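My questions will all concern the structure given below.
What you see is the complex with one protein chain gone and the rest in place.
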Amino acid sequence: MATTAIDVRTAHGAGGGHVEEHGHSEHPPTSTGMDHRKLLMWAFLTSDTMFFGSLIATYLTYRGRAEDLGEGPYPSEIFDIPFTSVSAFVLLMSSLTMVLALAAIQKGNQRGLRIWLLATALLGSMFVGGQYFEFTEFVHEGLGLTTNMFGSSFYVLTGFHGAHVTIGVIWLLTLVFVSLRGGTTQGDSLDVEIAGLYWHFVDIVWIVIFTLVYLIPYEEVADVGASEAAHLISTFGRELSVINGLW
Amino acid sequence: MASILYPQPQLQGGTQTVARPRHSTRGLWSWLTTVDHKRIGILYGVSAFAFFLLAGLEALVIRMQLVRPENSLVGEQRYNELFTMHGTTMIFLAVMPLGSAFFNYIVPLQLGARDVAFPRLNAFSFWTFLAGGLILNLSWLANAAPDQGWYGYAPLTSKFFSPGDNVDYWALGLQVLGIASLAASFNFIVTIFNMRAPGMTMMRLPIFCWSTLIVSVLIVMAFPAITIALALLSFDRFTGTSFFAAFNVAADGAIVASGGDPLLWQHLFWVFGHPEVYILILPAFGIVSEIIPVFSRKPLFGYAVMVYAIAAIAFLGFGVWVHHMFTTGLGPTPDAIFSGSTMLIAIPTGVKILNWTATMWGGSLKFTTAMLFAIGLVSQFTIGGLSGVMHAVVPVDTHHQDTYFVVAHFHYVLFGGSIFALFGGIYYWWPKFTGKLLDEGLGKIHFWIQFVGFNLAFFPMHFLGLQGMPRRYSGYGRESGWWLWNAVSTAGAFLIALGILVFLLNVARTFAKGERAGDNPWDAATPEWMTSSPPPVYNFRQIPTISHRDPLWVEKYGAEAHGDEQELDVTIAGVTLAKGEVPDEAPVEQAETRVQADDEFDIHLPNPSYYPLLASIGIGMAALGLLVANPALPIGAIELPSLTLAGLLVMVTGIYGWSFEPAG
Partner (left out) sequence: MGGHNAALHGAGPTGPGTKPGTDHLVTDGHGHPGEGVYIRIAIILAIVTAIEVAIYYVDALRPLLVPTLLVLSIAKFVVVVGYFMHLKFDDSRYRLMFIAGLVVVFSVIGALIAMFWTDQYYVPQEALETLQQAREAEAEAAE
């Protein structure tokens, strides 16, 4: 090349329509050495913690309210811990397959990339399918979105998470499609890595939800009607409200 | 001659599926598809100013209604709509996007970059912002303007108390605006970290870029809270949940306890809301920190302290939200903690005031219009800050809450602070945008009218508040004794309007026969003045190498003139963010990679794209679908309006087109 380039691709190399030079693993230089899109993804994930943080805060605020009011169905009667544990396990393992997909493409192994991406998408779909099944079960047992505070906060929290997983599955399938059409090379491994960051993040959110929503036991249902004035705080509340003592 | 220098991207077979529009510089189409940060900045500026005028008109009607006791210019419902839309529009559609206009236009220039990191994402932010603004204001046409206040307190927003569509326009409009703000902020975070010119360390960053960075961080961390709050509110209103209402209406019409809690709304809203007020003021601080040194002919006093102060304000800003909830009965412990943190946050704020004052101290001051507006901020914001500290004291705030005293406070910080600084920025950077100078004579007239009008309009509100006049009421009785100050305040409001008219006149005059500015009319120091005014599409022929904080002054007057530049490492928790010491010259290697654009060279700029616009239209349609009557389509157990579904489809098409069109 007669001359060097004015590197304006830096200015737009990403933004989604990212077409890397074929076979070159060279990225436009940045002031920090951090890739534009990867930095964007980390910033997004950091922001997403606040998104899920607010949802979890809402769930925890209302944890135990259904019991307080004596309006079932209650989580203690409705949760199917073995089933959800399997779901949680499935999602956890999809993180493994995701990282294996990345490892494959970093070595230029296209076939490996596609197989592991497909495996991840499959596990993700299983998780979403499981959630659909769970929701349907719950509705059958009488827990609708508006039945009580438990129903509302549960469906909205896990539903938003499920939506994240669904978007992830679509993203992974898109990567598979791109790889089939044009071939994905070592130089494109960042595409996979970024999708992976998103995917693992969705997984860690579920780790938190699984513990806070499913595993931490709920207070037995209080034998009081809605007219009763003061109420109990759920087990979890009491455990953590040691702070109460200080206040 | 023009040889393409950058190796054209080798498109992969499967990804080259969609075409991309070609460059053109004229016509509507070129604006609709533009990805040029300067044009996007102008789009932001023009639309935000239009919204500013609209919200200003709403304010004038409010003030006319209050000009005398028992007035009946507008009814109670209309009054509620007016103050809600005034507040919402000013905050989300005027002050925030006017800030964005400067971020867009100025930041890449100050960084010595040719564009932002993600130009198409940037276009998407603007169009989504516009969609949100239009949705919000469409409510006027539907005669269902939001009427619950800009803070949307529950349970007034519940279907039970607000059965109309008013609240829905508000919730969905803000939701769309949130997407726009988030997208823009991610973009600017990456841009500022990653696209600095060679030699520009973080501690050489122009201070306006610092404030942009911190504002972006605040948006990224604060907006999700309101995203969730608005989503839950929409669930309450569309599906019948009761996240924010303590009761539900049962099928038989009985009112039953639901277990929901209106207070949760206040928490989520103010977790967002307090950082939001810093989102509104920090761009103003940044602008003023650029203007004051230039017209004091001195470098900014205590640059590093200034940077740390902005960062401290941002960080502490997340720990004070309960000061909006002192009267909700949270108990003495939360009250005490948040009262303390609120007083604490006044310290870094005070530091900034001190630094501006010290910058002016001993300088050779030039009272240009821009400088007058900057000094306007320093003086007026201080008054607002002081009343802020007053309501940090819980027992005092118990008296202030929901009175005009609070209205006085936030107008001193928002109008006296943000709006004054934004006008300062307009006067200061106008030559950068257009190549012409706004008329200084008219500018000074504008400033003084607005300054007097502002104080006349808002200072009396302190008295009214202390006399007990409540906010949000559409009238007051004759015996209240509030007539005089209300009349004065209304007169002040009209004076402000006159000031704005003078400004518009100035703009018109400048377009007609403005004085040519030259490239650096103010003899300013920062890199945006290193290129022509207005800049060429590619900003810089040659990417500058930065060796000082005020490169143009050092170039012109030598390093001594620059004062004591201290290079500091920025280290947080053991991680070095930015190194202080920097090579004296750009390393050879980089001089080669960033080559100058000579006549024989072409600068490769990103092509325009229509997909960002398409994606934004999709989002707008999706939101609108929930508002206007249209047949619902069932998907599984869920029914969604057909327009919403169509919108989502358009959005996805936009995103995919965007991902697969050639990057070039």
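Labels A and B are assigned to the chains in the order they are written; within every chain, residues are numbered from 1.
Everything that follows uses one rule, which is that a contact is a pair of C-beta atoms (placed from the backbone, for glycine too) under 8 Å apart; a residue touches a chain by one contact, two chains touch by 3 or more.
Treat the numbers as computed from the prediction; the structure is a model and nothing was measured.
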item: Identified contact with the non-displayed chain, of A:Ile78, A:Val99, A:Met126 or A:Leu145; value: A:Val99
item: Option from B:Leu53, B:Val305 or B:Leu330 whose C-beta touches the chain left out; value: B:Leu330
item: Residue among A:Gly129, A:Gly142 or A:Pro217 touching the omitted chain; value: A:Pro217
item: From B:Ala257, B:Ala304, B:Val393 or B:Val537, residue that would touch the chain that is not displayed; value: B:Ala257
item: Where the unshown chain meets chain B, residue by residue; value: 194, 196, 198-202, 221, 246-247, 253-257, 259, 261, 263-264, 267, 271, 315, 318-319, 322, 330-331, 333-334, 572-573, 575-579, 582, 587, 589-590, 593-594
item: For chain A, the residues touching the chain missing from this view; value: 25-27, 29-36, 38-39, 42-43, 45-47, 49-50, 53-54, 56-57, 60-61, 65, 68-69, 81-82, 85, 88-89, 92-93, 95-96, 98-100, 103, 106-107, 186-187, 189-190, 193, 196-197, 200-201, 203-204, 207-208, 210-211, 215-217, 226-231, 233, 235-237, 239-241, 243-244, 247
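By our rule, only the chains that are shown with their structure count from here on.
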item: Geometric centre distance via CA averages, chain B-chain A, whole Å; value: 30
item: Touching residues on chain B, where the partner in the complex is chain A; value: 3, 5-7, 9-16, 35, 113-121, 182, 186-187, 189-190, 193-196, 200, 220-225, 227-229, 231-232, 235, 239-243, 248, 256-261, 264, 267-268, 271, 331, 333, 538, 592-595, 597, 601-606, 609, 637, 655, 658-664
item: Chain A to chain B touching residues, read off their complex; value: 1-22, 29-32, 34, 36, 39-40, 43-44, 46-48, 50-51, 53-55, 57-58, 61-62, 65-66, 68-69, 71, 139, 145-146, 148-149, 152-153, 156, 160, 174, 177-178, 180-183, 226, 247
